[in-house]
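In this view, the complex is presented without one of its protein chains, the others remaining in place.
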Amino acid sequence: MNSEQLSERIFESPNITLRSISQGAEKWLYRPIKCLDHGFVYLVDYMGNDEAIVEAARTSYGQGTKKVSSDEGLIRYLRRHVHTTPSEMVEFKFHCKMPIFVARQWIRHRTANVNEYSGRYSEMLDEFYLPELSVLKQQATGNRQGRGDDLDSAVQEAVLSLLKEEYERQYGIYKKFLGFNLAKELARIGLSVANYTQWYWKIDLHNLMHFLRLRLDEHAQHEIRVFGEAMARITKDSVPISYQAFEDYQLYAVTFSRLELDILSQSQWPMSQEKFVEVVSIISNKREREEFLGKLKKLNFIT
Amino acid sequence: MNSEQLSERIFESPNITLRSISQGAEKWLYRPIKCLDHGFVYLVDYMGNDEAIVEAARTSYGQGTKKVSSDEGLIRYLRRHVHTTPSEMVEFKFHCKMPIFVARQWIRHRTANVNEYSGRYSEMLDEFYLPELSVLKQQATGNRQGRGDDLDSAVQEAVLSLLKEEYERQYGIYKKFLGFNLAKELARIGLSVANYTQWYWKIDLHNLMHFLRLRLDEHAQHEIRVFGEAMARITKDSVPISYQAFEDYQLYAVTFSRLELDILSQSQWPMSQEKFVEVVSIISNKREREEFLGKLKKLNFIT
Amino acid sequence: MNSEQLSERIFESPNITLRSISQGAEKWLYRPIKCLDHGFVYLVDYMGNDEAIVEAARTSYGQGTKKVSSDEGLIRYLRRHVHTTPSEMVEFKFHCKMPIFVARQWIRHRTANVNEYSGRYSEMLDEFYLPELSVLKQQATGNRQGRGDDLDSAVQEAVLSLLKEEYERQYGIYKKFLGFNLAKELARIGLSVANYTQWYWKIDLHNLMHFLRLRLDEHAQHEIRVFGEAMARITKDSVPISYQAFEDYQLYAVTFSRLELDILSQSQWPMSQEKFVEVVSIISNKREREEFLGKLKKLNFIT
Partner (left out) sequence: MNSEQLSERIFESPNITLRSISQGAEKWLYRPIKCLDHGFVYLVDYMGNDEAIVEAARTSYGQGTKKVSSDEGLIRYLRRHVHTTPSEMVEFKFHCKMPIFVARQWIRHRTANVNEYSGRYSEMLDEFYLPELSVLKQQATGNRQGRGDDLDSAVQEAVLSLLKEEYERQYGIYKKFLGFNLAKELARIGLSVANYTQWYWKIDLHNLMHFLRLRLDEHAQHEIRVFGEAMARITKDSVPISYQAFEDYQLYAVTFSRLELDILSQSQWPMSQEKFVEVVSIISNKREREEFLGKLKKLNFIT
């Protein structure tokens, strides 16, 4: 579906339903959020809202929930105590377009329903991900998987130019193969993982939040984080109370391990970094000590 | 939610949505189908319709599906060839009330989302399943798991009377325990599996059809089949083309094994039952031979 | 399988295998841990060990893991950062026998494979859960789902005596129904959820730990916690490094919410309870404030 067709859908006459609706979700239906150079995410359909979670929870807990004064209180209670089944009662369906290497990370979340564009049936498009200069960075040294310092701009330009040329050549070969009438399922094998694919992706709120938690993380690859952020905007508007609870109790929460708790409970805070080096010695792993220091600094516990 | 509250929902003012709707599903929203003596099933929410399946399939198969003339043709093609992922794009949410022993069979379908009434938080109700006389049958001899011939009506009456009395006593003890202020989670342990529970149950169309296929089967226990039939009615109206295809290619289809196909291809049909006994001898298992005979009789292949 | 048969298995001649083994798991094979009055858990089979997790992780992270000095360091790193897929490579299969009401909570974990004893095919046994006096407690007031103070011992005795008598009557009716040749699937419906069932239950380590985390919790019902503790013992011996990491980073870890972190970072610690009441006022929910106070007390942050 191209963007003109999408616009038409927006202006179509709306429907009447006995189902409950989410005003926040309605305003995102068929409105794509651009992601990377050729990608997008838009909401195709949804089921439920914050009240649907409350309704399911009250079925479970029956009279037991009567004392909880408000719907908001109940939703926050459920998330704080990781009672996630009521949030499985809300469902979202997205249409997403992304580079294949992003799709490969995304598909690892097994709890969604997926219908992906098939290169066996259909011609792959001449659309490849060409990064913006600003995201072309060096290999990170600390965490081994991500990006670190900036590259020289001359190097960045060289990378882009090589990629651009390479994409053109790849697609040229692909078209040549199709011209030979080579089976499409074979003609495509020289196309790179930067080539765009697309899919319908349907997931319940509980599992979507799990996806967002992992993919909004600073260690997630930038290119999938962009899609995570787009879906987070839509989710936030669709189930505002649940999303706020998700941020408060999961996304921006911090967990301390047993050993960290031992140190926290047996020391005076704040303390100097020198003192910290001393007390932290019961944690044998260097990286773990650094992670703990990072958490304490954010709490202003290190002077 | 009691039935008065349900009625109110039906008369509530409907909502405006940009989502697509299913007219057939709309008419089932909040309208309970009575099941057994105290149970029910009603549709709480849904997402998608037959067109949503087509839309997802066309995303997958892209231009490859253009030649397929109609939406109906595509849906039937998908089901005939067991391409089930597009039907995962449709979702149903039911509110169901059933005896615990039915819930225990039902929950074995692991692909649904469930929020069940909790006897730890809430008081169990004084509602127990008391079968109609007509379903009180003898143990089947053939298949070892089901019901066979009718019982004497005097015996049927005796069974009912014993059950009724037993339910009253069980509930009396439960109330007595609650009067002792015994924790609810313990007070209930003497209540039988005939006691009613309820839940919200959300499932996609593909997995719902798998559930229906197993639970509409004549070998399913009568008491869960009643619930299967209620959901089948709702499903049939909600996605009529898909349901028709489900009946044609799955529910009423018959599969022949490799050995059966060998015999079918090497013989003249129809044949006498005497002749059949001869040719079927390459199947060593008696029960398998009987099953084959049953299939052939339905095809008028046995004279 | 009864206990005599189990003993025979223990003394059977062992097998030779090219597979890797876990010495800790081997010693638990076929050795039941008694749970409640008639229940048990024993390990039937397993696949993998701590090294299998390392091996899978090194496949994923390739050369990137070379710098991590030890297997133990890698396993702990994975769990600390919730990289759970390598722990899915280890599998356990248990044979468990438990009251039906325990089985009903247990089955809610949908990621396991289950084969349960069927009351449609087989005769239910005359075994019902009769609690020990010490666990017969009052309904809790605080958390609405659990047990609180002790009951009078006279009341406890009354409860037990009523249950015992009730179980006898229920089983008597069941046997009478079988005597009528009533179908087994119907004859059992008057039996209570205290009646024992059993199953084979197979699950991977990641999902087992999720189960244990929920079912070892103080809010889990005592009767299922007993089974959780039995499986925890077996798991601890089978994958000792992973289990230690599970305890350190999950089971005994504590999470602070965004608001709690704000308060932690903006105050001087320790503080008096009076002062705490002041600073905690930005958290509007009473129960949430109490939970925060509880965490701080354990850290000696409240004077």
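Read from first to last, the chains carry the letters A, B and C; within each, the first residue is number 1.
Just so we're on the same page, a contact is a pair of C-beta atoms (placed from the backbone, for glycine too) under 8 Å apart; a residue touches a chain by one contact, two chains touch by 3 or more.
Given the structure is predicted, the values throughout are model-derived calculations rather than measurements.
Trainee: For the full complex, which residue in C:L29, C:I107 or C:L130 touches the chain that was left out?
Mentor: C:L29
Trainee: Tell me which stretches of subunit A touch the chain missing from the display.
Mentor: Touching the chain left out of view, subunit A contributes residues 99-101, 103-104, 107-108, 110-111, 114, 118-121, 129, 131, 135-140, 144-148, 151, 155, 158-159, 162-163, 166-167, 169-170, 173, 176-177, 180-186, 188-194, 221.
Trainee: In the complete complex, the non-displayed chain touches which residues of subunit B?
Mentor: Spelled out for subunit B, the touching residues are 61, 64, 67, 73, 76-77, 80, 144-145, 247-249, 252-259, 261, 264-266, 269, 285, 287-288, 291, 298-301.
Trainee: Tell me which stretches of subunit C touch the chain missing from the display.
Mentor: Counting only subunit C, the missing chain is touched by 9-10, 12, 14-21, 26, 29-30, 45-48, 52, 55-57, 59-65, 85-86, 88-89, 91, 93, 95, 113-118, 120-123, 198-200, 202, 204.
One rule holds for everything that comes next: only the chains that are shown with their structure count from here on.
Trainee: How big is the gap, in whole Å, between where the Cα atoms of subunit A centre and where those of subunit C centre?
Mentor: Measuring from centre to centre gives 31 Å for this pair.
Trainee: Would you kindly tell me how far, in whole Å, the mean C-alpha position of subunit B lies from that of subunit A?
Mentor: Using C-alpha averages as centres, the distance is 36 Å.
Trainee: Which residues does subunit A have that touch at least 2 chains other than itself?
Mentor: Only 61, 64 qualify.
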